[in-house]
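Step one of this worksheet: look at the structure below.
Yeah, one chain of the complex is gone here, protein chain that is, but the others are all in their spots.
Up next is subunit A:
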């Protein structure tokens, strides 16, 4: 491949494809300026929401166009198979990235909506910044989902990371928040270092940053550098393992989730985690298969490590949560366990009957989004009216706010993986995947960890039915109420008609077109 193609510059027509990202950046800049003049900060929140929804509209519009396009080989290689490839595959708009972008944007929109009702001025002095900083963060996540090149990928990663460092520490007057931000910066630094180190080895072997080109290079050179390949992959996985908070790289998450404002916690748990998963999928699927050589099955070992991380995350997350009474720490650990579940379809690789890993992952991520944001919104509402951060805040919720309690039960059932909820089918599809690929041990780990997790999920439910000691009324702000009910309704909907959703994902998604970056 020639250098000209590598460094192909951005054209105007390419720029149009990036509309969703541009919109987010534009809104961010305008809001940053407006914020100086606007008297009422709540307006910033609504404008942020408007920006997110506009961007979402463009993503969906592009996706429907993708769905309608007939696969064809374009002369300039820009529209092969309906996938839009910009800057020589540095940036790809395909089903995989579009679906993830929808998830990220919906999640962020819900988070903004939830913040509008629950964030207090005393808590977060700079509410304007709080809202518009979410825009570059989600933009970073979208870049990560779309990247086909290590450089864009890393830029997206850092865009997301740096903005979230600020967001975690935005409760300036709270020692906890500041400490959390500091820890997050340090851990994030470690993570970036590990990832960059691994990437530099890959570049060293192949001389390319484009994932497709690296793949090509590995085909030729993998046999010469098995040890270096191991190091490269393992460092990258460890770095991204920190980002998805998979055990044993998850220790930062409890402290950070607890210190961060609840909406930011939700953002870290859903968007940040999801974007890191997108990157793992891209890298592993594009590179791992080409890195094996006789006697050195690097690919198998990479998938094995993914499964080990998955098992560790599931077990450590759910056992550590047993004795956790702080709700946000509890959700951090629940997030660790869930990261384990989502790693499973990835680690199962593509073998035997199992080729629907991405569909399983996306379905579970969607269910996870709904139940986590819903549950954290309920928590935010309760924390606001009772000022209690541990599970005791839920005591007697059923008697104080029966409908909110009912929604919370839906979320808990979904997290525990019981019908009729999205979480149940999410787990079920993953379990079916493990059976298809005959990796029964990981299925056993999933089941055991699920059973252990009943203890604390049902502990929360039990709290809600206990007689309340504090009789403070729970006041549910309208916006939070909308989030709770949207999430609960969607969770149940995914639980009642999971088939169509998964079928739709699987029917439009093709590994070859969407994940693999072919050098056509």
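Here is the rule we use: a residue touches a chain if its C-beta (ideal position, glycine included) is under 8 Å from a C-beta of that chain, and two chains touch if they have at least 3 such contacts; residues count from 1.
Definition applied: contacts and distances are computed from a predicted model.
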Hidden chain of the complex, named as in its UniProt record, picked from "Amino acid ABC transporter permease", "ATP-binding cassette domain-containing protein", "Formate dehydrogenase iron-sulfur subunit" or "NADH-quinone oxidoreductase subunit L": "NADH-quinone oxidoreductase subunit L"
Residue of A:22, A:46, A:182 or A:458 touching the missing chain in the full complex: A:182
Touch with the omitted chain, as defined above, among A:297, A:392 or A:477: A:297
Contact with the hidden chain (one of A:238, A:288, A:343 or A:474): A:238
Touching residue (missing chain; options A:30, A:67 or A:322): A:322
Touch residues of subunit A, complete complex, unshown partner: 182-183, 186-187, 190, 194, 226-227, 230-231, 234-235, 238, 242, 247-249, 251-252, 254-255, 295-297, 301, 304-305, 308, 315-316, 318-323, 452
